[in-house]
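What follows is an incomplete set of chains from the complex, kept in their original frame.
As written, the chains take the letters A and B, and residue 1 is the first residue of each chain.
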């Protein structure tokens, strides 16, 4: 099956290329980058020399229509305009940007400061959290592929909030991310000398992933949930860890919670629940599509700590996008995604 | 004034040497390391070549008695035995280890797995959080110099818990530390290839700084406080950030909280409160004795986020030890400590 990629020179796009190469049923027919159309890909990314040597394409719905599915790995505000054009050509869209994730156009505008997609298209979009929404993903024509932080966060929280064991008003999420999460765009924040040997908290109370996380958790719980969510930049390239804290309403043990999570995810090959006394570190999922989750109940405070880790470019972006494509095509969701984490 | 240093080959000890060199009233007379006695210091640490070339000494109370004050930068369980000997010789002790920090011998034994100091000596110890206990520090003969995490944590929390504005049962501390915090002892945890490009949560619910933080906060609040405290290793050498979350009982603004903190610390030159919309990163205090604090109230959750950063080897160890020595001697607490952070 031929697929196209739009947003060709960002990190999400080259990660798609890396992963698709190992996929038995997929072939990249076209990589679109309006800003660098005509440039050979290996000039932009020399690591692709001899692998992807063709020039980058301009956005052209006509020539993209040879693809059944197109991935959009574009900045905010772009896919809202391109997805309608592609749908008209009968092309399904997997959008890695945030444009189609929020159901409310007003919320989108508030947090993203861009014009939202039209309501007709927003309604067609399915939120692509593979483990939770596989049923809907199967038949979707627009996949709003989840953000990196929301993926790690919601996969870590959903099992406990779906019980009646936790105080849903007490959720605190302390998130730590490597620098690829900030993309390839130049900024002082991503300037090596400023972030090396440094930890920096940013966008306090203002991160655009807050409404996305709340939307998913509220859907799963059945009532509105409001969270505290704080993001930190860590001097590493890849990886997200979400350390999450939630008050328990009953005395249950770490073992019980682990058991509960294992059952919840027993049919989900990419979720690995760690045994008692063992919490995951980000490097233990590097380069892979795994989300590893560690759990600890502190009897002193009756609080549950959840440590959830992913590779932000894989399970947090390109990997989950391919997982969704697999689901859409009725293939085993693991197809082409069984990479062992690259440790160390 | 001559001072001695015991525990000579650890990171705390060499940081003392680095700082004391710039102190106008201090001179290091002797550096003790039983394991490497006789070895010239610059063989152990070539960066000291031409600066500290004398050999390391054996522990000998007699020869140490030329010092008025001795710093102990030893592993847990050592200073509990050495401090009594030194006190007998009339030497005041500033202990950078955890041995004299907890008032309860039982607690010490539970968290540290070592024999606690004798009660007589424990009672003589003053907890050396300079900004809070300067009065007692002035006349102390044993200073229990605070741990790195407790310093960043308690300085960030005390102003708010001393008001009636916060729910003291809701405190959650998410702490991030560089690797020097784990010392110079070899372990897989500190092995470069295992922690580079990685974030790791460790000692969940079991960190020995938990009782220390709770003791200080409870003292300041007047009732027992129980906290959630989770530590993470970050791929950097120096620096601690504590991201702290606490529920507010009333609607107050970020500006009000900042004002409250500024007043609380108005006579403390090493505490810098950041203005609205600005939170500190660890590199902004690197190599210095500052503790920088950023504050943010989220009106959606009525929760206060506190970001407190220090250099763990300076304000979290050697710097605060010298600050305490300054206070003990009636000198300006800034003496010899006014280093501009080394950025970048």
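Remarks
Simple rule for what comes next: contacts are C-beta pairs under 8 Å (C-beta built on N, C-alpha and C of every residue); 3 or more make two chains touch, one makes a residue touch a chain.
Just so it is clear, the structure is predicted and the values come from calculations on it, not from any experiment.
Displayed in place are 2 chains, all sharing one sequence; the entire complex defined by the structure file totals 4 copies.
In this text, only the chains that are shown with their structure count from here on.
For the two copies, subunit A and subunit B, the CA superposition rotation is 180 degrees, given to the nearest 5. Mean C-alpha positions place subunit A and subunit B at a centre distance of 38 Å.
Against subunit A, in their complex, subunit B makes its touches with residues 170, 172, 174, 176, 178, 193-194, 196-202, 204-205, 226-228, 230, 232, 234-239, 241, 243, 245, 279, 281-283, 286, 294, 296, 298, 300-301, 303, 305, 307, 309, 344.
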